[in-house]
Structure formats: structure tokens, C-alpha cells
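Got a structure for you, written out below as C-alpha cells; questions coming shortly.
Every protein chain of the complex appears in place save one, which is left out.
Letters A, B and C name the chains as they come in the text, with residue numbers starting at 1 for each one.
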Amino acid sequence: MKTISIDPITRLEGHGKIEIFLNDQGNVENAYFQVPELRGFEVFCLGRPVEILPRIVPRICGV
Amino acid sequence: MDNFEPKIIGFYCNWSSQMGIDSAGVEGASYPPNLRLIRVMCSGSVDPEVIIEAFKKGADGVVILGCHLGNCHYRNGNYNALRRYRLLQKTLEQFGLEKERLRLEWVSVAEGKRFAGLVGEITEELRRLGPLRQFS
Amino acid sequence: MGKLKFAIYWGAACGGCDVAVVDTHEKLLDIAAAADILFWPVALDFKYRDVEEMADKSIDVCLFSGAVRNSENEHIAKLLRQKSKVMVALGACAQLGGIPGLANEKRRQDILDFVYHGSPSTASQKGVYPQEITSVPEGKLKLPKFYDAVMTLDQVVEVDYYLPGCPPESARILEVVQAIVTGNLPPKGAVVGALDKALCDSCPRKREEKKVKVFYRPQEILFDPERCFLEQGLICLGPATRGGCSDPPRCIRSNMPCEGCYGPPPDVTDQGAKMLSAVSSIIDSQDPGQIEKIIDGIVDPLGTFYRFGLPASALRKKRFP
Partner (left out) sequence: MDGKIGSVLVIGAGVAGIQASLDLAESGYHVNLVERRGNLMGAAANNCCKGVEECNRCMLCQVSEKAFQVITHPRITLFRHGEVVKVEGEPGHFSATIQRFPEMNERGCPICDKLPLYAVPLKSDPEEIQLDVAGVIMAIGFKLFDPSPLPEFGYGKYKDVVTAVEFERMIHERTGLFCSDGRIPRRIAFIQCVGSRDPKIGNPWCSAACCSFTLKEAIVAKEYVKDLEPTIFFMDQRPYGKDSERYLSRAKEQYGVKYIRSGVSKVEAAGDGKGLVVTYTSETGGVSTARFDMVGLSIGLECAVTAKKLSREFGIELNPYGFCWASPFSPLETSRQGFLVCGTFGGPNDMTESAMQASGAAADTLGILAKAKFDHVPQKSYPPERDTSGEAPKVGVFLCQCGDYIGKTVDVASLTQFASALPEVAYCDQRRYACSEEFRDEMKEAIKVHGLNRVVIGSCSFFTHGSLFQETLREAGLNPYLMEMVNLRDQCARVHSHDPEKATMKAKDLIRMEVAKARFLEPLYRLSKTMNPSALVVGGGITGMVSAISLAEKGFDVHLVEKTTQLGGHALRIQHTLEGGNVQAYLSDLIEKVKGFPKIHVHKNSELTAYQGRVGDYTSRVKTTSGEEREIKHGVTIIAAGGREYKPDEYLYGQDPRVMISVELEEEIDRRTERVAQSQTIAMIQCVGSRNEVRPYCSRLCCAKSVKNAISLKTLNPKMNVYILYRDMRTYGFRESYYQEAREKGVIFIRYDLDRMPEVKAVGDILRVTVHDIILGERMEIDADLLVLASAVLPPEDNHILSRILRVPLNEDGFFKEAYEKLSTVDFMQEGIFVAGMARSPISIVESIYQGKAAASRAMTLLSRESLLTDGIVSTVKESVCCGCKVCEALCPYGAIAVVPEENVAKVDELVCKGCGTCCGACPTGAAQLKGFKKEQMMAMVGAYLGA
């Protein structure tokens, strides 16, 4: 079985990776989209004073 | 953890606290040998950056020693120490350091014995808390 | 001399630094005229494999933005280091850990639990967590290892220059690139694209006397737009932050206190320690009770003084005994 790995996915914001598995006929058997990135904003925003949030969350995505 | 010997760094001012600390020796009081003292001119001059560095390098406790409030050789340097220490302590708590690891104590010329008792108490407290493992 | 070869990469980042590069607008063309960009995921179609195939040190300059959050970040950082002559930490995340570095106040497991399970917006009935290796009928899928703590770039590879900011000001990026192109580089290890002086030096606000009886949160008062924030009781990290983001400084210009993204000035290693030292020193009280109360007005010291620099600070991360 042949595998095509698109790593990283480019020309977009964020980190991504696609693994495409081809069968013997060369057709796509299965494809997996993976996101290798986690920063955890959900968690480290917790408990922070509210006025700090507008200064933190823009850094989720700067594009 | 029975054999754990805490490493303690103390910053002491050149005036009342130096006289007090030295008089513990003169009076023949005794305390555990875990404290390493560093002389500064005033408790108000101790830089939090240095304290944090001490924790980073593996100090289990830091104590700042100054003249009693109202009796600073430089009038109010010790108030500065107090303000700085409180905010630093609050910040260090957010770093997960027990607040007992950073102490600010006033020692006067006549308090040699009290100082000896204090070192004993601080050492015991840190023994109970256990080692502050390396941060890095 | 042939054209310089550039690589631009992002680790744990938001892409803001890349946008800052793009924000050089038509000057980007000048860069393109002087340099070939061999690798830039946000803009160009090169893959990791292309980088792997390059000869060592065949890239002249790598601009690396983003912190090191997982094994992939580390792996690529090392790869690019191997292939590059000059490694530049671009932006606060690469230099200091940046906003993603705030995660160092949390346990790794707590982050995973909340994001993949506990968060109210997460619907994961089976409680699926990301796995480093997932077996599928066709083979194995690999995800990078999510580290215990966020690291700065120089905690995993050697860094030649630091270009601070969240994001770095475009004009500064351009200046640095021009310096690189002309070979006009400072000694290794230097911070470039910023000043040696702290931000206050270029702050236009009036400074009178630094004595503060109350620390306010910005929503609590109407403040004087002409006067030093700190003197009004608003915590501004200007005194312990490198200047150079712009003149006048950009947050100050927008009537907001500096939050410290340009990192510590040259003689400071722990920006937060220095800032909290200055902030506590201006408290105008000699009453222990009142001092306590005033300090309680600073609700989140770590998030305030170490907002961008937690992984670069002396203690790096929260300790969980």
C-alpha cells in the first residue's frame, strides 16, 4: 500500500498534516487529516482576570 | 525524606540584623547549620531577581532579614523590603512555591536568641515541606 | 554573490509573526529580490521532506517564530538549525515562550482533560484523547508528543539572534533583514530589531512622581491619557520591557499600558521579577495592612508580569509538588 504524506499542509494558518493511503490500484483507500498542534488556550485563560483576555485570545490566530 | 537537609539562603542587612545575627554567636545560641548568609546594606536593596535565581538554582528557602519596621538605618528601606517581599511571595505562590519558602524577618541587636530560634523554626518548616525540586 | 536563502517557520504560534513579515507590504518584494525563500509553510508549498533533503547549512537565515510546545516543533527546530547558518528567534513566542507559554502554569494532563473532555464546548462522548500513535487499518498515524511544558527556541537549539515582539513590528523585521542582506550583523546572541533602552525611554507620557496608593484594573478608572500609566495605578510593563516596537510605543499610542511582549532589557534576565520589584516599590504606604490591600489589587501577578515570558523566566513553569 502506498502512502502520500502531505506534511505540513501549507498556505493556510495553522499546522496540519494529511496522510493518504492508496490501494493497489492507486486509488485513495483512506485519507486522514491530522492536527498536530495544541496550545491549550481554553485552559490557561481559565482563572485569568477578564481584562487580560482580550490581550491573550488574539494570539489564538494572528492571520 | 528523613535525611533531607534544606538549603537556605539568607540576605541580611548591615545594621540591626547583622548585629542581631552576630549576637546569636556572641551569646552562644545555636541553630541548625543550613543557612548561608549574604550581607547586603539594607533589606530594601534585595533584588527579587536574585531571590528567584536562588530558587532556580535549588535553594529550598530564602529569608530576608532587616531592621524592625520603623527602625531602618535608612529610615524606610525595610518597608520597601516588605512591599517587595509581599508581591514576590504572592507571585511565587502562583509558581507553586509554598509561601513559607520565602520569609521576611526583622531582627534587632538584642534578638540573637530569637534569631537562633527563628532559624530552627525555618529549617524545620522547610524540612516538613521537603525539597524544592529543580525548576528547569 | 548569489541570492540569500531564507527559511521562515512557525512552531507553537498564531501566525502573527508571518503576517508581520507580510506586512512589510511592497518591501516584501525587495526581500524577494535579495533572497530566495526556500521554506515558508504559511505561504509556499515546500514540505518537511524538502528541507530534509537540503545540504547542511544551505539555508542562510532561518526566521523561526513560535514556541516549542511539542516534539514536532522541537524536531523541525533542530532540523532547521542543522540546515541554517543563522537562526533567528522571531517574535515573543520563540524568544520568551510568548502567550502559549502561559500554559506552563498548568499541568499537561489538566490541559488535555479540559480541551478533550471537560470543556463545555467539547462533545466527546467516548472521551477520545489524541494519541501519539493511532493504529488504523492502513497502518499507523503519528502525532507529535505534547510536552509537559512550553520551551523557548533557545532551550532546544542554539539561537543566533532574537527579534522580539508579539508580533515584531514589520519595519523592524525589514531592518533586520536588510542588515542580514548587507552582512551588517551584531555579535551573536544579540537582540535585534529593538532598543537597549526600556520602553519608558520612548514613551511620550508625562512622568511626575511614582507613588501609588491603589492599583486599578483598566476598567475601573477613567485614566488621564497624557500621564504615565504606572503613576495612575495601572500596571504598565514599560519600565522592564525593551523599547523599539515603534515610536511612540504602539500600545501606549493606543492608550493601553505596555504588556511586555518585547521582553527584558539587556541587563535583565527575569523580566517579571524586575517588574514586580518596581511595581511594589512605588506603593505609597507604610502600613503593613494597607500594603497588603494595595498588593491585593494586583489580581494576577503571574499573568501580569510573566504574560509573555513564563518559559523564559528563571523558574520557567509552575511547580506541582
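By our rule, a residue touches a chain if its C-beta (ideal position, glycine included) is under 8 Å from a C-beta of that chain, and two chains touch if they have at least 3 such contacts.
These figures come from a predicted structure and were not determined experimentally.
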item: Which displayed chains the unshown chain touches; value: B, C
item: Hidden partner chain, touching residue among C:Leu199, C:Ile252 or C:Ala312; value: C:Leu199
item: Residue in contact with the excluded chain [from C:Pro239, C:Pro257 or C:Gly303]; value: C:Pro239
item: Options C:Lys78, C:Lys211, C:Arg253 or C:Lys293, residue touching the unrepresented chain; value: C:Lys211
item: Which residue of C:Met275, C:Ile298 or C:Leu315 touches the chain not shown here; value: C:Met275
item: Absent chain, residues of subunit B that touch it; value: 7, 9, 14-16, 18-19, 21-31, 33, 36-42, 44-50, 53-54, 57-59, 67-71, 73-77, 80-81, 84, 106-111, 113-114, 116-117
item: Touch list for subunit C against the chain that is not drawn; value: 196-201, 207, 209-211, 228, 230, 238-240, 243, 265-268, 274-275, 277-278, 281-282, 288
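As a working rule, only the chains that are shown with their structure count from here on.
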item: Of A-C and B-C, whichever chain pair has more C-beta contact pairs; value: A-C
item: Where subunit A and subunit B are represented by their mean Cα positions, the distance between them in whole Å; value: 48
item: Whole-Å separation of chain centres (CA-atom averages), subunit B against subunit C; value: 34
item: For subunit C, residues that touch 2 or more chains besides their own; value: 105, 300
item: Shared interface positions of subunit B, touching two or more other chains; value: none
item: Of all residues in subunit C, those that touch subunit A in their complex; value: 10, 12-19, 41-49, 69-70, 72, 98-100, 102-103, 105-106, 110-112, 114-115, 119, 130, 136-139, 141, 143-144, 146, 166-167, 217-219, 259, 299-300, 303-304, 307
item: Partner subunit C, residues of subunit A touching it in the complex; value: 1, 3, 6-15, 19, 21, 29-30, 32, 34, 36-40, 42-44, 46, 48-49, 51-52, 55-56, 58-63
item: Contact footprint of subunit C on subunit B as seen in their complex; value: 47-49, 51-53, 55-56, 69, 76, 79-80, 82-84, 86-88, 90-91, 94-98, 130, 132-133, 135-136
